[in-house]
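Before any comments, here is the structure.
Excluded from the complex is one protein chain; the other protein chains are retained at their positions.
So, subunit A:
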Amino acid sequence: MYELDMLLHGAQALFNQPMALLLALFGVTLGIIIGALPGLTATMGVAILLPFTFGMDPLSGLLMISGVFFGGIYGGSVTAILLKIPGTPAAAATAIDGFELTKKGQAGIALGTATFSSFLGGTASVFVLIFLAPVLARFALEFSASESFALAVFGLSIIASISGVSVIKGLISGFLGLLLATVGLDPMGGFPRYTGGYTELFNVPFIPVMIGLFAAAEAFKSLEDPQVRAGMAAALDRIIPPWHMFRRQLGNIARSSGLGIIIGMIPGAGADIAAFVAYNEAKRFSKTPENYGKGELGAVAACESGANGCTGGALLTMLTLGIPGDAVTAVMLGALTLQGLQPGPLLFKDHADLVFTLFAGMLVCYVMMLVVGLGSLRFMGRILQMPKSVLTPCILALCIVGTYAINNSLFDIWIMLAAGVVGYFMQKWDFPASPVVLALIMGPMAEANFRRALSLSGGSYDFLYTRPITAVLLTIAILTLMLPLLRRLWAQRSPGGPTTINPAAGSSRMGTPE
C-alpha cells in the first residue's frame, strides 16, 4: 500500500530530526496548558507561535503548531473534570458528567478515560486523514448554508438530552441561551441588536459567559462554606481505567471518533459541536441513558474522542481543499503557505515526503499527548487536595485573568461576573448551564445559515426538504427532541414508571430559532 509505505518512510525521516520532535513535544505541552486555562484557546496559542515558525524548517514549524492544536483540545478536559471549569467550549460537554464523577470520588478514572479517549479519537482521525483523505475530500463542499442550518438545529435538539433531571428546566436554560444569542450584530443585515450602544456587545461574548456560568458560579457556590476541604483527596488513586471498564467504552469511542471526524470536515463546525453531538449519540445508544448527567464514564469518553476526532477531520479539508474548517486550521493554512506549501489535491503528490513525515509526526504528537497527559494528571490532581479557602480565590482570579486575555477587555470581565451570578442561582435552583452554552454555539449558526439559505434560494423554503443531508439532519433533530417524551410514554406503560408526562417535551420543536 502506497500510503503505508510512505508513512513508514516518513516515520524514518522523522526520527532523524530530533529537533522537530522536541518542538512537537513543546507544542503539545504548551497546548495542554493553554487548553486547561479558561479563556486561552488553541487558536490564540497557534497565532502567537506562528511568527516563531518563520525561521524554522517546515516540518518543525508545522509539527509544533499541530502539537498546540491537539494538546489545546485535550487540555480543556482536565480542568473541566476536576473543577468544572471548561478550558474550551468543547470541554463544556465533558464537564457535565466529568465533574459529577469527581464529586463521586472517581476523578482519577475520569481523567484517565478522558486522556485515553482523546488519544484514540485523535489517532483515529489522523489515520483517516492519511488513508481516506482523497475519498472524503469532496464531502465538505456538499455542505452549504441549508446543511449547516440543519446541523445547528440538530445541535439545538441535543438540549433535550443534556438537560439532566428536568427537561423543562433544560429548555428554559436553552431558550435563555438563544435569547442571549440574539445580542450583537445581525448576521445578515449587519445592524446592531440589543447592544445598548456598547460596541463590545457587537459579538456575543460567548467565552466570558461560559467561564462565568461554569467556573465563577462554582466558585461563588463554594464561598458558601469556605472551611470545607474539597474532600476528594483520596480520589486520584487510580488513573488508568481498569480494562474491564474501558473495554465497554470502545464501541462508544469508535462511534464518537467517527462523528468527530465527520463534523471536523464540515466547514464552520468544530470540536465544540462534535463533543455535544457525541454526548447525545452516546446517550442514545447507551443501555443506561438515565445515568447520563449523573456521572457516566461513557459521556466523558464520548465527548473527548469526539472533540479530538475533529482535529483530523479539520486538517483533512484544509490539506486537500485548502479550506480551513475553523480558526486554528485557518492559521495553519497560513503557516503552510508561508513554508511554500500550497494546500490542495496536489500537495499529497508534489510534497509526499514532507506530508507523510508530517502525518507520522502527528501520530507521534498524539502519543506525546498521551504520555504528557498521563504524567501530569497526578500532579494536576493535587488541586483537589487544596482547601477551598485557597482554591476558590485562585479559581476566581483565573476566571478574571482568562477572560481578560481573550480580548484584553475589562468589559468582558463584567460580563463574566454577571454570568457567574446568574449561574450561581441557576445551580441553586437546578437549572443546567450546558444548554445555555449549547444554545450560544448553535443559535447564531442556525440563524445565520437559515437566513443565508433563504437568500441563496431566492426566498423559497424548498431547501428544507429537497436537499438530502438537510432533510436527514432535520429528521434526526425531531427524533432527538421526541425521544424523552417517547421514553416517558414507554415507561408509563410498564408498571412502576413515572406517571406524569412533561408537557414541554412535546412542544420543544420550537427550539428552532425564528
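To be clear about the criterion, contacts are C-beta pairs under 8 Å (C-beta built on N, C-alpha and C of every residue); 3 or more make two chains touch, one makes a residue touch a chain; residues count from 1.
Everything below uses one rule, namely that contacts and distances are computed from a predicted model.
Q: The complex lacks one chain in this depiction; which UniProt name from "Hydrolase", "FecR domain-containing protein", "Thiosulfate oxidation carrier complex protein SoxZ" or "Tripartite tricarboxylate transporter substrate binding protein" does that chain carry?
A: Checked against "Hydrolase", "FecR domain-containing protein", "Thiosulfate oxidation carrier complex protein SoxZ" or "Tripartite tricarboxylate transporter substrate binding protein": the hidden chain maps to "Tripartite tricarboxylate transporter substrate binding protein".
Q: Where the complex has a chain not shown, which of A:Ser117, A:Ser144 or A:Asn280 is the residue touching it?
A: Of all options in A:Ser117, A:Ser144 or A:Asn280, contact with the hidden chain holds for A:Ser144.
Q: Write down which of A:Gln12, A:Thr337 or A:Thr466 is the residue touching the left-out chain.
A: Only one of A:Gln12, A:Thr337 or A:Thr466 touches the chain omitted from view, namely A:Thr337.
Q: For the full complex, which residue in A:Ile323, A:Leu384, A:Val437 or A:Leu485 touches the chain that was left out?
A: A:Ile323
Q: Out of A:Glu3, A:Asp57 or A:Glu200, which touches the unshown chain?
A: A:Glu200
Q: State which residues belonging to subunit A touch the missing partner chain.
A: Missing-chain contacts on subunit A: residues 43-44, 46-48, 50-51, 54, 140-145, 185-192, 199-200, 202-203, 267-268, 321-324, 327, 330-331, 333-334, 337-338, 342-346, 407-409, 448, 452, 455-456, 458.
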